[in-house]
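Missing here is one protein chain; the remaining ones are kept as they sit in the complex.
For reference, chains read A, B and C in written order, and residue numbers begin at 1 within each chain.
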């Protein structure tokens, strides 16, 4: 289980995170929403233990896995525990594998695992990420969406207990986006997953818990609805597309229904039902 | 005004990608180019800004043909904002980056600095003027690329997925820049995957990937289920919500 | 902590060397576009030398030529020692603080060209007999027909064709590193030797 305690980090000139605290239990599906430049990528990197080497300056607090900081674990242990999938898949391809299948096997090979174990993991992840038909291709010739799935597969082959995805959808077209979402929906239930995103639409219906990162601080407002409809969240992140569109129509029609954060619609079905009721009224 | 007349193009050894494509973007008009990956959206942009030469037809700006001219000459008429700003940022300071374009026109120093501060002001980057372009956040870098084009004050603007990955605040900033440019009489063409964004901002749509690319007004395009299916484009949220209600 | 940080640092330099090799190979592409009389095939090497020191620079040079040998022209591998010297000397100069000002950098470029000449001449003469089958052979032929010895003909040709390229490459690297943002340079130990005193 991962725990972030009052994390303050930044570059020499400015602080990016100003006191972030967070606890994630096993198997949780977490979304952290934040505007552009809110510090999502920095937080993602710290959660995954990437930045202990010196790119960022730590002023206070820290990040613990089962009570110990990442620096207390060996690289082998860390690799088998946490994996981060970044925004630009081409940068997250190892540059050491000539084929998709080799790329997936790269991590397990580095850990010195037995031969059969690596082959099993490779074949399972190829299937889980719908990459079998691309197994022999050069990773750098894949489309953006395919590369994204390959990076997820390479991470999964290490059987991590925590997966962090930094804006996995923002650089994909709608078709690739739904492919990636189907892969994420099929992740093993005991793996904790954290997704960072700027857009509430893609993570709605997927996340169990919703956090908001704003100006270097993180908050959770009770439940998902309370978080989504908090005024500061609406001002920076915006409403989900359905809700926003619903409100525009509803404002025009001047329906009598009493709407609050507890019954504002989040899905097409909900929104259509309310609008139909107000029409017939 | 931007006009495309009977454009024909094929990559070497491949079938025709465009055959007789015509479209007109009047002054103060926004055209959205949509279609799935590989339908030729980026190729169309390259034919407009001169990176590729059309085999047939021509591209006209303000009634004058620009086809066959050098890329750097076409740059005095058409500005392009590419998807990854990292491919163009070379300066050590934000202001130097924005000043590059106007400097190509040989303007006097005071006019250049006036254009630079105006462009940075419109993109909310004025307080970052002395920073290193690569120290900016991803959204700020995108807007720096936009500012570099705005500072050139060109009649035609091409934007490739400029809305991608932006949060609400930055999206609204982009929309207000688009609106201001439209009011100023610019011809704007944007490649866009986000149909909600197209629905809110564009006047007409050019859908690629179907049988004959035609320029269709936005409401007519999103109501035409046949064309939508042909180019595999999702309907914007308001249209889908109305569909759910019936 | 220390064990992790150490391997970590090495991997960072390793990843840097890999992209620098690619830049050495791809750099010539811009040259085709701009038609300048230079090679642009050691910018990556000099960049690594300034950021990560002489050993890393030397490795970049060797592997650049080995890889060109592997995919385009095996003959390039014979000149790997020349590429090594470029990286090594550039790294030593950077360590000595000779990439701080523009004039120091120009002199560094000249020194690099001189050093590579010392290594290139014996290779060219002993292994290739003084010619390479390229346009530079005309200069070697000219110098020897006007009475220069083979060694000095080859040395003049090598130094003359390299000095502009190396000075320019050194200047480009100097111009780049002095304006790089913090987040791209964090962790490169050698950079401090090239930072101008503020």
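To be clear about the criterion, contacts are C-beta pairs under 8 Å (C-beta built on N, C-alpha and C of every residue); 3 or more make two chains touch, one makes a residue touch a chain.
Definition applied: contacts and distances are computed from a predicted model.
K.L.:
As a check of understanding, state which of "Energy-coupling factor transporter transmembrane protein EcfT", "Hydrogenase assembly protein HupF", "ATP synthase subunit E" or "Nickel import system permease protein NikB" is the UniProt name of the chain not shown.
P.N.:
"Energy-coupling factor transporter transmembrane protein EcfT"
K.L.:
One chain isn't displayed here. Which of the visible ones does it touch?
P.N.:
Those shown chains that the absent chain touches are A, B, C.
K.L.:
Which of these, B:31, B:61, B:94 or B:134, touches the one chain of the complex that we don't see?
P.N.:
B:134
K.L.:
Which listed residue, C:75, C:106 or C:163, touches the chain dropped from view?
P.N.:
Of all options in C:75, C:106 or C:163, contact with the hidden chain holds for C:75.
K.L.:
Spell out the interface residues on subunit C facing the chain that's missing from view.
P.N.:
Interface with the chain not displayed, on the subunit C side: 7-8, 10-12, 14-23, 25-27, 29-30, 33-36, 43-44, 47, 59, 63-64, 66-67, 69-75, 77-78, 127-134, 137, 140-141, 144-145, 147, 150, 168, 172, 175-176, 180, 184-185, 187.
K.L.:
Go through subunit A and note every residue touching the omitted chain.
P.N.:
These residues touch the chain not displayed: 45, 48-50, 55, 74-76, 78-80, 82-84, 86, 88, 90-99, 102, 105-115, 118-119, 122, 138-141, 154-155, 158.
K.L.:
Could you pull out which residues of subunit B are in touch with the chain that's been left out?
P.N.:
46, 49-51, 70-72, 74-76, 78-80, 82, 84, 86-90, 100-101, 104-105, 134, 148-149, 152
In this text, only the chains that are shown with their structure count from here on.
K.L.:
Mind naming the chain pair that shares the most C-beta pairs in contact?
P.N.:
Of all chain pairs, the one joined by the most C-beta contacts is A-B.
K.L.:
Report, in whole Å, the distance between the mean C-alpha point of subunit A and the mean C-alpha point of subunit C.
P.N.:
The computed centroid separation for subunit A versus subunit C comes out at 42 Å.
K.L.:
Round to the nearest whole Å and give the separation of the Cα centres of subunit B and subunit C.
P.N.:
Whole-Å distance between the two chain centres: 40.
K.L.:
For subunit B, what residues touch not just one other chain but two or more?
P.N.:
none
K.L.:
Which residues, counting only subunit A, touch subunit C once they are in their complex?
P.N.:
Those in contact with subunit C are residues 11-13, 52-56, 71, 74-75, 95.
K.L.:
Which bits of subunit C are touching subunit B when the two form their complex?
P.N.:
That would be residues 179-184 of subunit C.
K.L.:
Enumerate the contact residues on subunit B facing subunit A in the complex.
P.N.:
Within the complex, subunit B contacts subunit A at residues 36-37, 137-140, 164-171, 193, 196, 232, 234, 237-238, 240-241, 244-245.
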